[in-house]
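Of the protein chains in this complex, one is absent; all others appear in place.
First chain written, first letter: the chains are A, B and C, and each begins at residue 1.
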Amino acid sequence: MSDVKKVVLAYSGGLDTSVIVKWLQEEYQCEVVTFTADLGQGEEVEPARAKAQALGVKEIFIEDLREEFVRDFVFPMFRANTVYEGEYLLGTSIARPLIAKRLIEIANETGADAISHGATGKGNDQVRFELGAYALKPGVQVIAPWREWDLTSRETLMAYCEKHDIPVDFSKAKKKSPYSMDANLLHISYEGDLLEDPWTSAEEDMWRWSVSPEQAPDEATIIELGFEKGDAVSINGEKMSPATILETLNKIGGANGIGRDDLVENRFVGMKSRGCYETPGGTILLKAHRAMESITLDREAAHLKDEIMPKYAKVIYNGFWWSEERRMLQALIDASQEFVTGTVRLKLYKGNVIVEGRESPYSLFDSTIATFEDDAGAYDQKDAAGFIKLNALRMRIAAQKGRTFLDRD
Amino acid sequence: MSDVKKVVLAYSGGLDTSVIVKWLQEEYQCEVVTFTADLGQGEEVEPARAKAQALGVKEIFIEDLREEFVRDFVFPMFRANTVYEGEYLLGTSIARPLIAKRLIEIANETGADAISHGATGKGNDQVRFELGAYALKPGVQVIAPWREWDLTSRETLMAYCEKHDIPVDFSKAKKKSPYSMDANLLHISYEGDLLEDPWTSAEEDMWRWSVSPEQAPDEATIIELGFEKGDAVSINGEKMSPATILETLNKIGGANGIGRDDLVENRFVGMKSRGCYETPGGTILLKAHRAMESITLDREAAHLKDEIMPKYAKVIYNGFWWSEERRMLQALIDASQEFVTGTVRLKLYKGNVIVEGRESPYSLFDSTIATFEDDAGAYDQKDAAGFIKLNALRMRIAAQKGRTFLDRD
Amino acid sequence: MSDVKKVVLAYSGGLDTSVIVKWLQEEYQCEVVTFTADLGQGEEVEPARAKAQALGVKEIFIEDLREEFVRDFVFPMFRANTVYEGEYLLGTSIARPLIAKRLIEIANETGADAISHGATGKGNDQVRFELGAYALKPGVQVIAPWREWDLTSRETLMAYCEKHDIPVDFSKAKKKSPYSMDANLLHISYEGDLLEDPWTSAEEDMWRWSVSPEQAPDEATIIELGFEKGDAVSINGEKMSPATILETLNKIGGANGIGRDDLVENRFVGMKSRGCYETPGGTILLKAHRAMESITLDREAAHLKDEIMPKYAKVIYNGFWWSEERRMLQALIDASQEFVTGTVRLKLYKGNVIVEGRESPYSLFDSTIATFEDDAGAYDQKDAAGFIKLNALRMRIAAQKGRTFLDRD
Partner (left out) sequence: MSDVKKVVLAYSGGLDTSVIVKWLQEEYQCEVVTFTADLGQGEEVEPARAKAQALGVKEIFIEDLREEFVRDFVFPMFRANTVYEGEYLLGTSIARPLIAKRLIEIANETGADAISHGATGKGNDQVRFELGAYALKPGVQVIAPWREWDLTSRETLMAYCEKHDIPVDFSKAKKKSPYSMDANLLHISYEGDLLEDPWTSAEEDMWRWSVSPEQAPDEATIIELGFEKGDAVSINGEKMSPATILETLNKIGGANGIGRDDLVENRFVGMKSRGCYETPGGTILLKAHRAMESITLDREAAHLKDEIMPKYAKVIYNGFWWSEERRMLQALIDASQEFVTGTVRLKLYKGNVIVEGRESPYSLFDSTIATFEDDAGAYDQKDAAGFIKLNALRMRIAAQKGRTFLDRD
């Protein structure tokens, strides 16, 4: 166990990971490198520097990864209209592979032989961090303190802090939210406490990023979202960077009561778990992207994407972003997005995302064919008879041979 | 062509199918049997009797199929959380196989050798009617007047009426909706006219079954929906028949601005088509069923259902209800619903369907395992290390052999 | 660890599991119940009784499970034409759920609180045994000696035998095959030793159930295999029980050099593994069942089965027979087999299984339609034009809008 010389820790600057810094130094007698990333969680990351220094950390990495996060992880995922178990937009899942990648890159850079994280032994995040780490650096050692130590209650943790002079901001520690939370530019999540009873609804003051539909404005907000090759690129005609797009949609969406979800999901480690999520921008983006595809994607391309999506969502949820199967699925998805370019007009109102219009230079919608009016020969209705006849042929033969559905169960 | 002796027509009692009665009598010199069904479209069906009689029809079938429709078609479909192309709840598609079945049963009963319908040659409904008919009676002849005749404009149709003394209620014909509509207990649909431009939003006065979210009450409605083996059986503790459940949900949902959808879909016959749909009860049912499953379904059962669903939706959309593949998929789906029993509490508010709670005697949610608190040994966090190690093994081996993701595209 | 009172062991009567009996008694201070099954492995099971008695075992279960094995496990699997990774007929995998089931039933019957098996910690079998056990008796304790003890070399094992007076038949132990083998009515498998180099071919004297194609008779054997609802029921017109069918096919197949396979497969635990398999009867059965389906299955039913098969194979290979997903997939598969009834004529010759003919009272093959000769109007070739036109419509629209394939990558 003690052959670890240097470990890179995913460090939030909070109490738990501060304890981990100390614990790693003590238990493993090794040097700790901290890595703190701004993924849009809405908290300052710079204060983590002083805290780490106070704990004796010499190599401190603090990075703004917001653009990379949205451009290389969130957007590729949204190209697939990805939803896990019909509801969850994978806000936590999609941030993990980027953190895993930076942990490993920093380990390579600093000559560390291990990485560590503050995820518990019951959740999906440990899996996502570690699968990513192993895939990117197979010989790396992973230290997951929550699976190893005995500081499993608030009391033992506090005692440890006292013993090791770790400063606890008690005012903060006290009024701390009772929920286990995770946030980044895509979402904020809540688990635990009251939510552990799936019959109990979430309290209104739990939610942080959105107003309730009831409290949202009585006036709708109309926006136009521009897409290029499957990715959002502009709002109301103004070009924006990926992170800015998502940040802006979060604000508009949250103000209109959009993006709350309350669900019970199936974790990769085997149990069901209740979670509440706020994904304002993502909720808008999903609806808009589907609308954009509805006029620009070929039918069979769209169906193939829909059929493959649950598997793609599962791959990401389970933590296999850095895998061959994810690369292969991404190749299929990306190959479909060449013409997913245009504009979607949306009405946002008290929790609703309503598509009001879609247009594209590559639109496959052809009103001269679809029309109920005279189509001037664009479509020969008589073709439909042959089409139906041959589609029915196998069933007619079966019925002629006595296989009918009328008498069967 | 003229070897048809008797034809069963899907007869609405409206102008178009009244013209078809006459046209069949003239063109095919055959007897016409009319079949008019109450599927919950919200219009009286009994008046169709007098109209048919006036056209010389002797065998007139008028039936209330609402319970059969919901019990044997809508509910089985909702067990699969069926959605076509991410949006459409298949309200029109799911009514067609029942009509096809009754057309054929009546043909068998009355000794008819043909069936006929009023669907156009551009849409999906012709396919659904005819595939069902051929599957159930392979030797049946199908007459689709809209693919054959030249009464393709309003003018020629009116001229035909005048020539053949078909009474036209001009007041009605005039103020007729500009949209092509279809309705049954599951939904009402709108196509055509203004909707043929996908950038134009639907006019508020088009919608018939729901108020807009803006006009919905400022006070939310809370309901509890009871399920047994995957089907809704009660509202607020009161047991109801399938059709009554759906009818009630339509009313509550419509009053709360729920269930409108505006989309561009891909037809089986090959073109894209803009459609607007109101599915108030179905929208509630879908959300509630998923919530019910979230605590009662095994994870892999849920994922298998999600993976198979797009194919099942396509089978129904394309008109293959009466097929081996639909029976097989249904067997798989139904095998999953044995324990989908319990209650879901929902908040309905201005277009939103919000899950507030779910409970079941068969719940698989186990808070003693999922808890962030001490679980008294219900789950050994150390198991997670081995779980992750073996899940990572194939990727670690690959990385050791030089296949890394860091340098690849 | 020592709270186990009674354990049911899957006992082969061989040296390894005999050592396990003693080890369990020593380490766990618990009573051992042995369970030995005849699954058609080709060795007497009755001798296991005396051996167990000699080890002090009081409750000894020796059972002939051959019919149940073939009827309830092998045949349902073959209804799906199940093949893992394009090659492996799952001969080992499919026996495990039955053994797991009997272990648990015997545990329930004898009041045991644990089960044990002799599978190693690197293979799939431990997973299959244990997943089955946990699914059928969630509170059961599982003891896997190979993951716990330190008797990991031949020497330590022999020393243990000597110390505990376990009789070793040295003559047998010595001339023992160098391969790790497993056998039942479906197959015999070989792993390890020379096979650990995938470039080296298997030695001819390794194979036990079949002659090589070279040594097979110069004269072909013709057989007719009868099917009812997807299961083989007769050979050359003679009705036989499931186990007898498979046993007979094994003999005929093995004599004709049929059923050898040499492959590298991917284990559930994460590594690749070289295995050689002899599956004479299964190889014949697979080919014959597909031929039987080729004239009796609807096209889309057949395609749906083919699409779902790899997942079904994976479920079985990974040990999830006793799972919701397996039940659901089985429901889908079984729903397709109602008319898979008839006869297939096969020519067996030096490793080849050649289909010579298939016939069925439910055949969907209709030569009056398929014929190149005049079909007397059974099929109207003009229907094909409309069929093609509408199938092409989406692609024509796309091409008209400038999306061509000629200039693209």
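Keep in mind that, in the parts below, a contact is a pair of C-beta atoms (placed from the backbone, for glycine too) under 8 Å apart; a residue touches a chain by one contact, two chains touch by 3 or more.
Just so it is clear, the model here is predicted, and its values are computed rather than measured.
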item: From B:E130, B:D298, B:E325 or B:E359, residue that would touch the chain that is not displayed; value: B:D298
item: Full-complex contact with the absent chain, from C:T17, C:T34 or C:N81; value: C:N81
item: Missing-chain contacts mapped onto subunit C; value: 81, 85-87, 101, 104-105, 120-122, 126-127, 130-131, 134-139, 142, 144, 146-147, 152-153, 180, 191-193, 196-201, 213-214, 218, 220, 260, 262-266, 269-274, 290-291, 294-295, 299, 302-303, 306-307, 310-311, 314, 322-324, 327, 345, 347, 349-352, 354-359, 363-367, 369-372, 374, 379, 381-382, 384-385, 387-388, 391-392, 395-400, 404-406, 408
item: Chain not shown, touching residues in subunit B; value: 298-300, 339, 362-364, 366, 369, 379-380, 382-387, 389-391, 393-395, 397-398, 401-403
item: For subunit A, the residues touching the chain missing from this view; value: 266, 269-271, 297-298, 300-301, 303-304, 311, 320, 323-325, 327-329, 331-336, 390-394, 397
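Rule of thumb we're sticking to: only the chains that are shown with their structure count from here on.
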item: Where subunit A and subunit C are represented by their mean Cα positions, the distance between them in whole Å; value: 40
item: Centroid distance [mean C-alpha coordinates] between subunit B and subunit A, Å; value: 31
item: Of all residues in subunit B, the ones touching two or more other chains; value: 266, 269-271, 303, 311, 323-324, 327, 391-392, 397
